[in-house]
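See structure below.
A protein chain is absent from this complex, but the other protein chains hold their places.
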Amino acid sequence: MLMPAPDEGLIARRGEFVAALRAIVPGEGVIDDDAELAAYECDGLTAYRQRPMIVVLPETVEQVSRTLAYCHKVGLKVVPRGAGTSLSGGSLPLADGVILGMGKFNRILEVDYENRCAVVQPGVTNLAVTHAVAGEGFYYAPDPSSQIACSIGGNVAENAGGVHCLKYGMTTNNLLGVELVLIDGTVLRLGGKHLDPQALDLLGVVCGSEGLLGVVTEVTVRILQAPETQRALLMGFPQVEAAGACVAEVIAAGIIPAGMEMMDRLAIQAAEAFVQVGYPLDVEALLIIELDGPPAEVDHLIDVVREIGLGCGASYLRVSQDEEERRGFWAGRKAAFPAVGRISPDYYCMDGTIPRATLPKVLRRMGELADSYGLRIANVFHAGDGNLHPLILYDADKPGELHRAEELGAAILTLCVEVGGVLTGEHGVGVEKRDLMEVQFGPADLDQQQRLKCAFDEDGLLNPGKVFPKLCRCAELGRVHIHGGQVRFPELERF
Amino acid sequence: MQTSFSPEQLADPQTASSEKIIRACVHCGFCTATCPTYLLLGDELDSPRGRIYLMKEMLEKGGPPSPKTVKHVDRCLSCLACMTTCPSGVNYMHLVDHARAYIEAHHVRPWPERALRGLLARVLPNRTLFRGALRLAQATRPLQRLLPTRLRGMAAMAPARLSGSDPAERPRVFPAQGERRMRVGLLAGCVQPVLAPEINGAAIRLLSRLGAEVVVAEGSGCCGALPHHLGKAEQSKALARANIEAWSRELGGEGLDAIIVTASGCGTSLKDYGFLFREEADLAQPAARVSALARDISEVLSALQPPEGPKPMGLTVAYHSACSLQHGQGVREAPKALLRAAGFNVVEPAEAHVCCGSAGTYNLLQPELAGRLRDRKVAHLAATRPDVIAAGNIGCMTQLAAGTEIPVAHTVELLDWALGGPTPPALEPKPR
Partner (left out) sequence: MIQTWSPRTADEAAACVQQAMAADLPMELVSAGTRRSFGRPVDAAARLDLSALSGVVTYQPEELILSVGPATPMAEVAELLAGRGQCLAFEPPDYGGLWGGKAGEGTIGGAMMTGRGGPRRLTAGGPRDHCLGVKGVNGFGQAFAAGGRVVKNVTGFDITKLVTGSFGTLCVVTELTLKVLPAPPDAATLAVLDLSDEAAVRLMSRALGCAAQVSSAAHLPAGIASGFEGRAATLLRVEGVSPSVAARIGHLSQLFEDAGEQVLLDREASQRLWRDIADVAYFAGEARPVWKLSVPPAMGARIGARLTQDLAGRCFYDWGGGAIWLEVPEAPDGHAAGVRQILAEVVGSDGHATLMRASPQVRASVPPFQPLAPAVAALTERVRRQFDPQGLFNPGRMYA
């Protein structure tokens, strides 16, 4: 993975930078020891590793502001990092850059039940927000699978989703406000406990900006009253098409389930071998559909969905009768990733979104691609919103297999875009999908996005080398002269 | 994760074992969520994932470890909450044990630290020496403020009085009352009999009453956990060997149905003897056998199915789940179920999975972090408004007692009391 070429001049001045940063963040908060820097060289995407030059772990907003202002002054690149659970390499360091770790921002500042929101620091984990409000029967809805460990700040950066985002929205739909520090140290607040932006929806564009626009130092999120009842159906189908049809019919019936997940045969078998929850092993696709709400509603909808499932030819159908059984249905799905990790030395988790109706075609084509690359794929699918997680199984110890897995991954994402979908539904672009951005977006599309970046970070110091395949040179992007037609930019530096 | 050990390095069985463990880690970071030091410090380096990375680099590189690596490994509590959380089955315990032994062998600590660790490893496992040290601390109480901070903190933890003696200190057989349903060994331990002899007293009374014959085997003593966690591999193995041989003699004699531990920190150790001696021809099998028979007292009591308590005890018990018990041994429900059946109202604190900071000698070697964890835990326990805090490990009990006025007792003391035994000393009204 090619990153911007390191600036040897900056690296030579490391001692000077460390001393200056230590004056801003005292104690153990500035790390420059080689052994210690190693632990920061990658996040959840371990295929790519780079030791950073310096790691800074601030504890206050003032320290964040002064650190960024200093980096801006001397031209140091900054890579923000939350819990380091990104699957797209969002916090992959730069050899001549600073990692700004927000792990010490781990306090829950306020729970406001009257206004139904919580104000937390970005290092607080997603699940910790729910735990903080569970006593009063509330919860925080977006639930990515890594919610036990992933940070809210990271959720904001990636616009994280989860199983329940079909019904309850993604992070951006549950985010009320942030405190943001720009690269020059400016601290500003967007949103708050009130709804709607004052003018342009800057909050909306900061969410999902993958650490390229600013550093979030405080987050205000919506909390919801937990549903009275949750019940689930477990349905097995002899063909993937039938499962896909069932999903479409549920939506067509005007039902938006709390969650609707699909697993293919390989994923089902791996999960069952790992946790023995009783999944049928003779089906091509398994659907878990969860309905939540008041009992009257759930009981009614369970019947409707059951009829739909049977009508679509479900060869296996169970309805949860109690909470334990419902949890049991989910246990296999939740263990799918580690389960797959046990049938293969390594696996590569992909993320792409497709129009739901194209699923059977996409799965067929993926099977063909997998065969041609000599690798296996297990599929876990957020059927409700078309977000696909193909798990490519490989062995890093076999020469060339990692490379083939990556090529297969790229081919799958290209296929997603070809059928009318997008490269990433919830993991973000990071470095992983950066070089595929031109598959989905044209030059003008990417230019406009990079212009937005210029408004926040003209010198391109925040997380360069992520999301966009070309470095942003704001001055050139800004000066466009039209001569009766489209203008072509001179080729900007490629990594 | 990818590793880069040489074939020569992998020829060493310890390294080979650690390499396998490291490869199981996929760097997902779930472990950071439940790590007490990450909770406090927010630094990847003080999280299991970061430590795995540091240990990997240390073992791959060979030679003396970087002092920073040592610092972060020293900060690990070995609470094993990470193992409970890890979806990939990484055996962090074995990896950090190996790393500690490696550090002890390859790293020269500053001499005051070396002296302190040496002292702890020498004194704590030896009941006579430990008793002596405590008496010295008591006698010189007025002078304690002259001690350097760390020693002062330690001295302050010494109880005001040492009362009673532990019936399990000398080799003996305690017959069962009525029909003998099982024959069990009891590990006396080292620190527990000195600090709280009433615990084994209660255990023996209760076991006898329920029909178990209890044997304190000749030659058994400290389980070796404390020196083990200080990286002193040889000493810890010597202590373990003595225990294995002592119980093997019993097993070869009248036999044992289980080997019971009342300090859960020791329980985790005993259950790991099989792994510890897996490479040693003469001890591999006996060690495995001992490990297979090792049980926490709550596990055996559950199996014996004590009768329900004759009356509601009218007390709210906040159950503190010791790390070695819930994470190290996977025993979570049994103690609570026993307490409820005995007639107590059992409540649990928030963040029940997080360590109290005792962690063997951690509260002596890392007083600042241990203190913060203790205060956090005590606040959660106090919030449940209990009459008494129950725990299954002497380390936790001492640690918590230092931070709260709420009485702290061992689970087995409360059970014994509910089923006819004496009032636990912690619940006796304090003398004026």
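Side notes on the structure shown:
Letters A and B mark the chains in the order given here, with residues in each chain numbered from 1 onward.
As a working rule, a contact is a pair of C-beta atoms (placed from the backbone, for glycine too) under 8 Å apart; a residue touches a chain by one contact, two chains touch by 3 or more.
All values reported here derive from a predicted model rather than from experimental measurement.
One chain is not depicted; across the entire complex it touches A.
In the complete complex, the hidden chain is touched by one of A:60, A:225 or A:372, namely A:225. Which of A:53, A:118 or A:202 touches the hidden chain is settled by the complete complex: it is A:202. Check A:104, A:164, A:231 or A:356 against the missing chain and you find that the one touching it is A:356. Where subunit A meets the chain that is not shown, the touching residues are 112-116, 136-138, 158-159, 161, 165-166, 169-170, 172-173, 182, 186-190, 192-205, 207-209, 212-213, 225-228, 248, 251-252, 254-256, 293-297, 300-301, 353-357, 382, 385-387, 420-429, 433, 437, 440-442, 444-449, 451-456, 467, 478, 480, 482, 484-486.
As a convention for this text, only the chains that are shown with their structure count from here on.
Chain centres here are Cα means. That of subunit A falls 39 Å from that of subunit B.
Interface residues of subunit B facing subunit A in the complex, by the touch rule stated above, are 1-2, 23, 26-34, 38-39, 41-45, 49-50, 53-54, 57-58, 65-66, 68-69, 72, 85, 87-89, 350. Residue ranges of subunit A in contact with subunit B, taken from their complex: 28, 31, 33-36, 38-40, 42-44, 46, 57, 83-85, 101-106, 123, 125, 127, 131, 146, 148-150, 335, 337-338, 341-342, 345-346, 396.
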